[in-house]
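The structure appears below as structure tokens.
As you look at this complex, bear in mind that one protein chain is not there, while each of the others sits in place.
Right after this comes subunit A.
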Amino acid sequence: MRRQSNSNDSSDQFKSRSPPPSPKAEQRTRAREPYPIPSSNPASQYTLLEKLGTGSFGTVYKAIHNDTKQIVAVKQIDLEDSDDDISEIQQEIASLAQCDSEYVTKYYGSFVVNYKLWIIMEYLAGGSCLDLLKPGVFSEAHIAVVCRELLLGLDYLHSEGTIHRDIKAANILLSSSGKVKLADFGVAAQLTNTLRHTFVGTPFWMAPEVIRQAGYDAKADMWSLGITAIEMAKGEPPLAEYHPMRVLFLIPKAKPPTLEGAFSPAFKDFVAQCLTKDPKLRPTANELLQHRFIRSAKKTSYLTELIERYQDYRARSPPKVQHPTVKAHGTWDLNNTMRSEWNFDTLKSVSALGTFRGTINDLSLAHSVAEDDEESDFDDRRDSLDSGAATKGSDPINRNGLGTSSGSDHATVLIKSPHSIDEVGSPDETPSGAPPAYSGSVRSARRASYAARTSVEGKGTILNAADLGSGVDTIRPVKKVDPVGSLRLSSEFVGSVRKDGGVSSPPSSPATHKRSGSEIGRAGQTLVDEVILPILGNQMHDDMDAREIESLSMLQRGFAELKDANPEMAYNVILDILQGINDNPAVKQHVQTSRGLFPHKRIIRKSEMTSKGLIVTEETEEISGLPSTSSPQGSIISSAAPLPEEPIRRSPIAELLYMRWLEGLKLKWPSIMS
């Protein structure tokens, strides 16, 4: 492949080998490529034609290189607006500059004009795969072509020792003739001999090993490719309905997603191969090029159908009238691409350069827990200033400081929502819970500071919701994530789904009620802590379906919260459930026969308790007439019940349960219980 790309243009070779040219000579040798020539005013070499899109990181223009009349994409980044990570931007440029492949967007050069960095890149008229998905999902034949081209691109990158780390439809661009190119190397990394650990990517597309930070390599891209294949087939990645914070928890935990639906076995197998959980068993890009799904793929020119379809779609659906100003209402971009402030739907090929990283992120308060490792006498380290005011990761309300405004005179930052094909039909709907979508200041409200994110000292950075954005945004690299802190935060998002408004606020934890003084309250707490939560926890195990895990997590969280909010109510709910089981003969019978459980046995047991001992055998028949067992261990709450030998009860639970059951029984069978 390398030879291919080199040999088809010998003059190109000459160019790439020529020694440092004087500007004039360079102009001559590079006459056919729109490179910027170093000069006092390099910007004058280009004429901006049209704004393609805006993101927090800058603006992308379609432009013409005056000398060659070639169309290029110009990405302008306001460096004054980005905090202290100029070096990160440079990293992106360096990665791109080291690529010479027909499968990777070409990079022509970059320069600084005032506070703005101009990055000159290849313009791709076809748009991103995410754009092309707007009129509808791709056919299997189309996906096969895209996947083959992606594999070729990844094979090149990986053989060059680069990991892309952010493969997704939004980062795959098409030329007008259907050529497929990888874009947005914002988070790409050079492979080293050792595994990478940096936590980076876009949640829904991230490989389990990246999230686990157990060390990963180029195989991580293969996982993302599998997710992207599903994205192209279904319109959105798996688990799209969940909050990104939860997704980070679910991906490593759950069994890998599969491609469901009316697709060929070859396609399904291809996806399954990519989504092999163990990276060692996951095939390489080169190996997958031999997959039957790929070998039968058509030529890239076939993809022009998708481009035409998208153009038709655009022509048919007139530009949506948006809210008059972005500042007032925010532009809730439903497609996770950059937007201009006004008539964004008239823009062509919005993502000529792929994702603009970190929109919501930029608005968040930092939660850095980076610790200064040493202090000098006058030390007042940068970290302490850079990390935001909120340094506690436990305040979910502040975390979504989306509305934070400040006196900054910088460009409006747009907040984007998750992309969802289903929502394309009604993009005018103001999403519920949409925060006021503006804030100019990056300084006062920022994501975890660069210092914190790159710190490998201390506990690590606690990822928070804002760092993740809506989950379709790329996460900036984080060297070391504090697993405990992040997990704690993650659990706050149990059950929160991505709404139209992107990140929905996690339910705020209500103030803990301090009235747990009552007996029942204490019982409720113990019941939840010692019985319910462990039982739910034990149910959860690896390689379960993501939805199962999520449901159990929701139950756990629900009980835990109810316990905090109102332990008496928690108590009553649990007992009502037990009673409900008992009151429903069919259910009761089933429970008894299938599990050998006798919830009603407790009734008898308790009545026995009055005479001190806890004998559970013979009384069963008295109540239900069902055959009894003499083993009390099966009882759901047996762990909390005292042993008969013990003269003193350790927990008030059994007593309370007993009282409760007794009351219920008195109502139902007054004759027996009187």
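For this structure, a couple of remarks:
One rule holds in what follows: contacts are C-beta pairs under 8 Å (C-beta built on N, C-alpha and C of every residue); 3 or more make two chains touch, one makes a residue touch a chain; residues count from 1.
We take it that contacts and distances are computed from a predicted model.
Per its UniProt entry, the chain excluded from the display bears the name "Mo25-like protein", taken from "Ferredoxin", "Cytochrome b", "Mo25-like protein" or "E2 ubiquitin-conjugating enzyme". When the whole complex is considered, the residue among A:S44, A:Q90 or A:S177 that touches the unshown chain is A:Q90. Among A:D67, A:E102, A:E140 or A:E160, the one in contact with the hidden chain is A:E160.
Among the residues A:P38, A:P265 or A:P534, only A:P38 touches the chain that is left out of the figure.
Residues of subunit A in touch with the missing chain: 2, 6, 10-11, 13-14, 16-21, 25, 28-29, 36, 38, 42, 79-80, 84, 86-87, 90, 93-94, 97-98, 100, 109-112, 114-115, 117, 160-161, 193, 374-382, 384-385, 387-389, 406-408, 441, 443-444.
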